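This is the structure I have questions about; it appears just below.
A single protein chain has been omitted from the complex, and every remaining protein chain is retained in its original position.
Showing chain A:
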Amino acid sequence: MRKFLRDVGTVFAREIRPELRSPIGLLFAMIQPVLFLVLFGPMLSGADLTEASSSWSWFVPGILVMMCLFGPLGAGHSLMVELSGGQMERFLATPVNRAALVVGRTAKDLVTLLLQAVLIMAVAVPLGLDLHLPGAVAALALLAVLGVGLSGFSYLLAIAALPSGNLFWIVTQVFVFPIILLSGVLLPIEAGPGWLQTISTVNPGRYIVDAARVLFGGELLTAEVAQGLFAAALLAAGGLWLATRAMRRGV
């Protein structure tokens, strides 16, 4: 266990170093969610958004989940570059714990994601987000669990997509948008037709978005929160397990 933690720390330190040296990439990844906040968010001010206290406490959680889908789910790209470039081969010839290679990278994705999420919330407050601190912190924790799962799946995809990388791009580019739309990130699923609502029930993203909205509304112990947490935990466990297994099997 001690060696595993040490290896996780070494991999994490390696991965975070370029981000700290040049944080511009971190800010660049926030452009899209900020644009959604500024250019799309105000259009929801008059909408009937179920039980949310304001349009912002309804919209911001969805944007954070969307950021999670674009960030951690795209994290496998760097692994794919290193797999085809030879750097991962160098790592695999060392005694590093294979799970630590995944967990260390995921920890870096998590720190990046949380930092971005806090910055997005800071931008949203002046726009009108009514921040309930305990709920917001709990929502960040939920987001973190989701981020771990999506990072894991992204690394799994990166390994499975070799040597062409096509599978990675197909999944991350083609399937992400339906997942976002069927999570009700931009507009309430409840306003859609029955068939759309039925499809969305098999999308874990929907439960996570719903849970984040409840948490941002200031409620902590509800059935929606439990469902969202369960869905995120399931994704995290599955993503980490599958990615670690793929790394252990050799790439």
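In this text, a residue touches a chain if its C-beta (ideal position, glycine included) is under 8 Å from a C-beta of that chain, and two chains touch if they have at least 3 such contacts; residues count from 1.
The criterion applied here is as follows: contacts and distances are computed from a predicted model.
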Next on the checklist: As a check of understanding, state which of "ABC transporter ATP-binding protein", "Cation:proton antiporter", "Formate dehydrogenase iron-sulfur subunit" or "ATP synthase subunit b" is the UniProt name of the chain not shown.
Outcome noted: "ABC transporter ATP-binding protein"
Next on the checklist: For the chain left out of this view, which of A:A93, A:L133 or A:L221 touches it?
Outcome noted: A:A93
Checklist entry - Which listed residue (A:P23, A:G85 or A:P134) would be found touching the missing chain in the intact complex? => result A:G85
Checklist entry - For chain A, which residues lie in contact with the unshown chain of the complex? => result 3, 6-7, 10, 13-14, 17-18, 81-82, 85-87, 89-96, 250
